[in-house]
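Removed: one protein chain of the complex. Kept in place: all other protein chains.
We just call them A, B and C in the order they show up, numbering each chain from 1.
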Amino acid sequence: MSSDFLRAYGDREGDGMVQLSFTLAILPGDRAREAAKRFAEAHGLKNPLVVTMEQASLEHTYFVVYGRSVHGVDVSQIHVEELGAQSLTRDEIEQAGKKLGRKIVVVGACTGSDAHTVGIDAILNYKGFRGEKGLESYKAFDAHNLGAQVENVELAQRARALGADAILVSQIITQRDCHKENARALHDLLVQQGWRDRVLLLLGGPRIDNKLARSLGFDAGFGPGTVPLEVAAYILEEVIKREAVRQPVMR
Amino acid sequence: MSSDFLRAYGDREGDGMVQLSFTLAILPGDRAREAAKRFAEAHGLKNPLVVTMEQASLEHTYFVVYGRSVHGVDVSQIHVEELGAQSLTRDEIEQAGKKLGRKIVVVGACTGSDAHTVGIDAILNYKGFRGEKGLESYKAFDAHNLGAQVENVELAQRARALGADAILVSQIITQRDCHKENARALHDLLVQQGWRDRVLLLLGGPRIDNKLARSLGFDAGFGPGTVPLEVAAYILEEVIKREAVRQPVMR
Amino acid sequence: MAKVPVDVEKVARCRALAADIARDVQSTIDAHTTIGVERTVARAYGVEGADAEGTPLANALVDKIHGAGKTGLGVGYFLGRALHAGASSVQEAAEQIAFGGDSVEVGANDDATSYRQALAKHTDAALVRIDRARTEREGLRSSLTVGAEPLKYVIVATGNIYDDATQAKAAAYAGSDIVAVIRATAQSLLDYVPEGPTTEGFGGTFATQENFKIIRSALDEISKKLGRYVQQTNYSSGLCMSEIAWMAAVERLDMLLNDAMYGILFRDINMERTFIDQYFSRRIIARSGIVINTGEDNYLTTADAVERAHTVLASQFINEAFADRAGLVPEQMGLGHAYEIDPWIEDSFLFEVAQAQLIRQIFDRHPIKWMPPTKFKTGDIFHSHVHDAMFNLAGVLTNQSIELLGMFSEAIHTPLLMDRYLSLKSARYIFGAARHLGDEFEWKPDGRVANRAKAIVDEALELLTDVQRDSIWTSIAAGVFADVKRTRTGGKGHAGVVRRDALYMNPILDVLEGRAKEAAR
Partner (left out) sequence: MAKVPVDVEKVARCRALAADIARDVQSTIDAHTTIGVERTVARAYGVEGADAEGTPLANALVDKIHGAGKTGLGVGYFLGRALHAGASSVQEAAEQIAFGGDSVEVGANDDATSYRQALAKHTDAALVRIDRARTEREGLRSSLTVGAEPLKYVIVATGNIYDDATQAKAAAYAGSDIVAVIRATAQSLLDYVPEGPTTEGFGGTFATQENFKIIRSALDEISKKLGRYVQQTNYSSGLCMSEIAWMAAVERLDMLLNDAMYGILFRDINMERTFIDQYFSRRIIARSGIVINTGEDNYLTTADAVERAHTVLASQFINEAFADRAGLVPEQMGLGHAYEIDPWIEDSFLFEVAQAQLIRQIFDRHPIKWMPPTKFKTGDIFHSHVHDAMFNLAGVLTNQSIELLGMFSEAIHTPLLMDRYLSLKSARYIFGAARHLGDEFEWKPDGRVANRAKAIVDEALELLTDVQRDSIWTSIAAGVFADVKRTRTGGKGHAGVVRRDALYMNPILDVLEGRAKEAAR
């Protein structure tokens, strides 16, 4: 066990203490307590303590259990694809944008039947997020926010028409993984239309991370708390990188 | 899978949804999120969602994870030793006590260095618990409450001197299982002194249940929320049962 | 109750301005109908069922008429004509028109008066159906106890109506007074109401007539078991606003989310369409005794709750004015607002209380509906639970009527059974522990709370003055509410708006508006 092997920390190094809560379709009692205990044990909790057992419906009981987990993670085995972008200041971005000699066109939308605009607005709109202005406010960018409830087909068409360097997709609703389906479908559509490689694809939302986005065919993913600057920096760097590789960009 | 096979219930039958929270000695970030995810997966959570990742110290991060547990419990396989006692009313107890022709002597204490008297007081003292009076208030019982911080040796000696039918032990402090050690030690002491079989041994406390008490050599265990009546009914029935088997009781 | 100072004269001016704003819109409403309104009329007359693809007969019928450009006559015109021509029932009439090749042209010797007569007994029946449901609801309610205010309102949203029923009963068991079945994500943009029970929905469950029945019957069952009447609510909103209002009326729902402007702002539904639909939906609601819940809470999810607090109040005056025009009494107007200030702002609790108390006092006969924190919720469920606790405290302190309980998992998923149970437990505790807190003091007349309340009234008055001057159409286009801009003819569903013909026939509306005599019963 290397020192990179982490166990849960309750109040002592390596004590493995975790808290688990759940509902079972059983009524409170000795049997139920035992059932909850075994359920916790099945997860690898040793000597689990059923500290709450309360009837939550005519058929269900809610439990809270504490126990010492036998599990751990070897963090030395974790290789996450960190986002490439360096942290640039707003000024640096504007400088680099000037050098580029043209505005970077970004087109964003919250797609499918998802009507949550706040996230994409936070990134794109002038108003911004946490006191930081959105991409609209940058001279380096030409930002188009199509709003919410935008179908993939429409988004693809508008983006193409605008000559987008980057498409920004927001997905907030995640019930039964509809965000994954929706995102992957856009990627597939662009592949089918033959221009996937010519555009940066960004995905964002409270349940998105870089790893997930990449697994759905996107170039990068942005999670909760993202600020416009990070996104601006990422797009700028990528566009410059790509510009260098393959000139001229079709438009 | 029989219908007795229970999975966790989130908002749909069998969805397996559980909530797990814990702390790891790692700082927040993509690696930490992945570590938390793998940690959750190790417990059998499918597609775990790391919904919280907050730095809780200079070295630790606190996580909340939701995921669908693959585990379940077969409740048909659970055979818990339910407490024997039927639910009697106070009147029925007093009636049966009268028939018995003598008072049942009970001696209670909170043992070891444990100073928590409230639990044992709730069961024994006149004042009682949740509006229900304690064993002191029954004509059928002669109740002696030795209070807290009572050593096993002293308890055994007093109980013997008083001719106890039942010894009631309360254990509240459970850090590093000191309650188990303490309780088992009393049992062993009585065995050693040769009169374990002649007395009922009851254990109670917020982390006690019947199963645990029996595994420690006690006759019955009582958990949180116990009311005096349950205890009275249990002792009465057991004493009557034993009286019938082996007459006369040594005193 | 701990009161804040309210300038009654300013409030009166706000009301007068709002009445003006609504009056301006009413002329448009009175001159138009929509395909949604007409489908509602068809359903009220008894048109039911759907074809194999799931297209409701009401849609097929109205689409046929609309395709022929004759919606301006009203579906009643054509149904009456078919009945007059011998159709044995409204259903048969509808089928003939939709599929049977009946003409939807207006003939030279059409006789509107006879058509209206042919409809008369059906008009009566339609109203009787609503009234019966109302009587039945009121009977059941009065035979059982009802919860104390703030009423504890919780949502269920599994996507599957049968799971919803399980959870609705669980919620009732755990102490809720009102259960809402949240709608599936996409439903408000559908221009039809799905048929039958449904078991697949994202973020919620479809609102269908059958689903309403299933939940009502589950709640009736548990209400009787508990001896406490549990209310049901759903959404009369989106492109089928009035159809759903009618379904709710006949299926004995108790409340409806229903707002004069929500669809415009949050679903990008056309403005005219929304105003016309809301009017007819509210006419039905007024008749049925249902309580509406308006959606001003939503404004604070897109706009800042400190800076734009007055837009909520201004909009409430407008919603009140529209509701009043549709015949609702104040006791039916559950005006909405929300606890959405950034919790980390110093004295945020005081600001929340100020607004809650202000609204409570201004709309004193109204069953105010209060929404919990949502926007600043994070995945930290423990902290989220505390945030909701402060909301609950503010609710009982300011005596809100309907308190939609927050869920600690708000930022994560629609509530699990356990989440809802804990939410109810927490509300029960706080409503009890601080039951009479509001009776114990008055707010200092020049304190932070009072000054905040005064400022909100001042700003609302200013805003209403502007809106009255510019008209609501222009004001919404300028983004005064929710920081969202919409145009009069933009948005979804505008094609379903039609100018009424001189012969426009809607006998049900005539009764609801009090212009036609009611049948004796």
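To be clear about the criterion, a residue touches a chain if its C-beta (ideal position, glycine included) is under 8 Å from a C-beta of that chain, and two chains touch if they have at least 3 such contacts.
On a predicted model such as this, the values are computed, not experimentally measured, just so you know.
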Among B:9, B:22 or B:39, the residue in touch with the chain that has been omitted: B:22
Residue among B:31, B:60, B:90 or B:242 that touches the chain left out of view: B:60
Could I get the residues of chain A that touch the absent chain, sorted low to high? 9-13, 17, 19, 21, 49-52, 54, 64, 66
Please output the residues of chain C touching the missing chain, sorted low to high. 2, 343-350, 380-383, 385-387, 389-390, 393, 408, 422, 425-426, 429-430, 432-437, 439-444, 447-449
Hidden partner sits against chain B at residues 21-23, 54, 56-60, 62, 113-115, 117-118, 121, 147-149, 173-176, 178, 206, 224
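Rule of thumb we're sticking to: only the chains that are shown with their structure count from here on.
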State the pair of chains with the top count of C-beta pairs in contact. A-B
Just curious, how far off is chain C from chain B if you go by their C-alpha centres, in Å? 51
Between chain A and chain B, centroid-to-centroid distance (C-alpha), Å: 45
Using the average of all C-alpha atoms in each chain as its centre, how far is it in Å between chain A and chain C? 34
Numbers and ranges of chain B residues touching at least 2 other chains: 9-10, 13, 17, 19, 21, 49
What positions in chain C touch 2 or more of the other chains? 167, 378-379, 411, 413-414, 416-418
